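Below is one structure, written out as structure tokens, with a few remarks after it.
Heads up, one of the protein chains got dropped from this complex, but the rest are sitting where they should.
Our next item is subunit A:
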């Protein structure tokens, strides 16, 4: 079957579908499936827009709402994962996946589905080490910290995916698996994105979680986005048993949806002609979800997943035949994903903009139905219960530098998502994703709300108290590590600019940088922020050689 893959959508659904239509006309024929690797921006209304971690000037409604309302319909089955620019409150309603619009399916925090016999898995979000071992403690209204941590990959998702034993055909992640760049034309990549060089050479670019999954799952295809560059790689995995044929993964990362960019790819992928042509649940994945239901964690406390170290009674949550049969019985032997999309939130009406639309933490009926059928817990129900019972740790901000479980609940009461965001330099929201690194600095300053030395936007409020919106910059210009790598996205401008980097080692002897443009616009030296390039037109990307 013909599968189209898209990189970062940034809400440009119309353009993607139009380009797809053109590709179908110019190519071998109609496409059966579109896979989108994140930054989908399923923004239904103004409240959703406020939950998107982007600078205000990039906060555009775009076109998704028309698909949500039914005004338009996706012309092809579309499956997507979340990235780091999403309507997080909307996606949060569907932790196990679900329809965000007719014919548009979100895979959830992590998920596996089947279409025409092809197993498609994915993990949403980007990797950030300081949030990785936390539970899913965030809920709307988000504060300046949780609006970002909400999309940070968690260990529980990786753990669940690592229980998969049966082969996966396609896997999606927003950020790249670490090391994947060594398996393709690295020279060309560094020619196009020269500021990746140090991290590529240090092998710190990309997500270690995704890399772990790539090594474990060895899917036939792995698609990513996030770095706004097209890059292909061919990775031959290690053979475990002699005599076996080595599996290989075809990796492809794509660019963002803009003119003249490589944001779309049409591929021929083998399928089972006898398999149904509707979206199906994956029985092995459902079984794993059931098995791991007791592992739900809605706190911000760091935790480790069970392992065979004498501390846990169970560490193997892989799907047994018996358990899979049980799940099949629960689903009445019908694995078809029900077409149960319904409009549950007000849809944006351009003629009647609602700037004060309320942001609520919703329980989505699709998730309710799914959980009821499978016999598992809706994370959001658990979250709401925890809030009610005040067992929700991390409610209160900690100032002592110990890792914070901040959901910022108290703060969030005072800071609606809009007010919290408006008090910070808009660019800080983007910068946070790029500048952290993975070494001990991170673990020592894992509290995103304390004045960590990382040039994180979360630091802004604390910094601003002592430095009056001057921020300490790390010494090196080059983003050091990996989990920020969303970073290089923004570093498409001149590398000599005063941009944050992430090694965090030399943080006291660097020039201070103004945080907020808003407060002293006249004195502000124009600093080109890295991430602006995410939303910039093609001619703003100076480094693009393509």
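The rule is short, and it goes like this: a contact is a pair of C-beta atoms (placed from the backbone, for glycine too) under 8 Å apart; a residue touches a chain by one contact, two chains touch by 3 or more; residues count from 1.
Convention: contacts and distances are computed from a predicted model.
**Q** For the chain omitted from this view, which of "Guanine nucleotide-binding protein subunit beta", "Exosome complex component RRP41", "Histidine-containing phosphotransfer protein" or "M-phase specific PLK1 interacting protein" is its UniProt protein name?
**A** "M-phase specific PLK1 interacting protein"
**Q** Among A:39, A:93, A:169 or A:378, which one touches the chain that has been omitted from the display?
**A** That would be A:169, which touches the missing chain.
**Q** I'm checking contacts with the chain that's been left out. Which of A:56, A:259, A:353 or A:375 qualifies?
**A** A:259
**Q** Of the listed residues A:276, A:353 or A:375, which contacts the missing chain in the full complex?
**A** A:276
**Q** Can you name the residues of subunit A that touch the chain not displayed here?
**A** 1, 12, 14-15, 17-19, 21-30, 32, 60, 62-63, 66, 70-73, 75, 77, 102-103, 116-119, 129, 132, 155, 158-159, 162, 166-167, 169, 178-179, 182-185, 202-204, 208-209, 211-212, 215, 220-221, 230, 232-238, 245-250, 252, 257-260, 262-279, 304-305, 307, 309, 336-337, 339, 341, 350, 438-440, 443, 482-483
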